[in-house]
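These notes concern the structure reproduced below.
With one protein chain removed, the remaining protein chains of the complex are shown where they sit.
Order of writing sets the chain letters: A and B. Residues in each chain are counted from 1.
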Amino acid sequence: MKRAGFTTISLPVLLLLPQLVIIAVFFYWPTVVAIHSSFYLQDPFGFGSTFVGLENYADLLSSREYRKIAWFTVVFSGLVTFFSLAIALVLAVKADKVLRGAKTYRTLLMWVYAVAPPVAGFIAVIMFNQSWGPLTEFFGLFGHRFMVGVNFNDTAFSMVLASVWKQVPVNFIFFLSGLQSIPRSVREAALIDNRSASGRFWDVTFPLLAPTGFFLLIINITYSLFDTFGIVDTVVKGEPGNNPMTLVYKVYVDGFRGNDLGGSSAQSVILMVLVLALTIFQFRLIERRIHYT
Amino acid sequence: MRKPKLSTLIDHAVLIAGSLFMMLPLLMVLQMTTIPDTEIIRTGPSLTIGDQFDDNFTKAMFEASGFSGENTGLSMLKNSMILGMGFAVGKIVIGMMAAYAIVYFRLRFATLAFWLIFTTLLLPLEVRILPSYEVVQWLGMLNTYQGLIIPLIASATATFFFRQFFRSVPEELVEAARIDGAGPVKFFIDILVPLSQTMIAAMFIIMFVYGWNQYLWPTMITTDEDMYTLVRGIKQIVQVLEGAVVPEFGRSNVLALVAVIPPVLVVVFFQSWFVKGLTESDK
């Protein structure tokens, strides 16, 4: 609040009202419903529901399938996060260094930010087309017959590739702006103190980028968990079968297709707890970040 | 000294490789829009540029497809525009209003409102997707633009962003305006909104792209084909490609291209605003 804020009462209430109404109806209500129905077993024909306590959760945690999906999600998120951060960091460091064509490179490397995840998935589907996909042909050179949608690992690979492709630009933008915000004087001091370029990077640049990196780590994990839905859905062509899927996709499949409302809600709540933990972690990092700058 | 150093050459090589990694998939899609479907099923994408773009484009944009036969590329483009614009405008207007109320007024329950609003930053729509669907269904808003847009607005990213920005506006400005006889409405319209122009532009770009690219929510909420957005339509395309004897690759690639181009153009042309908005929104 500003020191000399206005003291009118009715105007700010009017200003806040649309936001408050929308979040009440479309945020708090659904959230409460999700938590509530995670404790109930829905009758498959829609006639009422029974309170079952934590049974939905217990079922999930003991389900082999759910544990497998959870494990896949962890591996998937780890791979996507690692590769998209690493590639983006290398590109950002180089883009920050070159003088010629810096702007062109920047544009070429960031436009994919605007591509929707399902389009990335669609492109992956084409590139891995069974009979003539360029990437299928490429892997064929090494004697591997790539079968997206049939082979679990092949499908997972195409998902990771599309997800990394889609995520590199965001990380690139943040790393580049992080690099550019390192004061000139600090770089010049490092230039005097250390003759080796890689030494300067690891001793000075990298630690100064660390706050950006931590922040991006969370962003990327959240991305891998949620925003990759469109990629997963297009790559498996809406037919989960034995294909790899993420936890969010499972919520959708169980709740929307399988009509297992209680189970799906319990999954939602588990995800909520996960995201909550991540976000709180992130806020604490942001607080720290303010001290850095 | 004039001779390019080896390290500079390596830098450029890495950047060119990165650029190709980003560009090639789209170039492939572009190439596939120029050749007939019969050629695609034989050879797939190649390096030759065909002459079928006009045909494929006309087919994709103006000829109906789908089960109901109401689903043209043009109508999907329209829906995508409405979703992107509606979402961006709605989010910015509502966010600015709420942020203004929180930052510039002495309100007893300001702290409570703040927490109610900012808790929404903690949980994405995906974790409450089914109950949200039920709420929209109960309100009779399935297959409507309101049902498509408003629930997506129910998070406080824009509010948070504008709150941060308003707080960085010098305190003395509102004091000077008060002494100059401007009330809260005048101050907002005469001073704060013009002052926020760049921020509004940055937010608009980010939100437009975000809204345009929505997939899961439109997939659930729109079942009428004339409500499909381009991005939502991708699902349809992929499924159609599966079963057909001669899959319409040309058409689907044009649609994918059209789904990508508007947000990409916005991001590329308003790059500096967009980067500023993106990197400053999380501070």
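Some points to look at:
Convention: contacts are C-beta pairs under 8 Å (C-beta built on N, C-alpha and C of every residue); 3 or more make two chains touch, one makes a residue touch a chain.
The rule is simple: contacts and distances are computed from a predicted model.
Look at the chain that isn't drawn here: its UniProt entry, checked against "Acetyl-CoA acetyltransferase", "Cyclase family protein", "sn-glycerol-3-phosphate import ATP-binding protein UgpC" or "4Fe-4S dicluster domain-containing protein", names it "sn-glycerol-3-phosphate import ATP-binding protein UgpC".
Considering B:D180, B:D224 or B:E242, the position touching the chain not shown turns out to be B:D180 (whole complex). Across B:L24, B:M61 or B:I191, the residue that sits in touch with the chain not pictured is B:I191.
One chain is missing from the display, and on chain B it is touched by residues 170, 172-173, 175-182, 186, 190-191, 194-195, 197.
Just so we're on the same page, only the chains that are shown with their structure count from here on.
With centres taken as mean Cα positions, chain B sits 16 Å from chain A. Residues 1-9, 11-13, 15-16, 18-20, 22-23, 25-27, 29-31, 33-34, 37, 87, 90-91, 94-95, 97-98, 100-101, 105-119, 121-123, 125-127, 129, 131-134, 165, 168-170, 173-174, 177, 197, 215, 222, 226, 229-230, 233-234, 237-238, 248, 251-252, 255-256, 261, 264-265, 268-269, 271-272, 275-276, 279-280, 286, 289-290 of chain A are the ones that touch chain B when the two sit in their complex.
Of all residues in chain B, only 7-8, 11-12, 14-15, 18-19, 21-23, 25-26, 28-29, 32, 40-45, 94-95, 97-98, 100-107, 110, 113, 116-117, 120-124, 126-135, 139, 150-151, 153-156, 159, 171, 174-175, 178, 183-185, 187, 209, 212-213, 215-216, 219-220, 231, 234-235, 237-239, 241-242, 249, 252-253, 256, 259-260, 263-264, 266-268, 271, 275, 278-279, 282-283 touch chain A in the complex they form.
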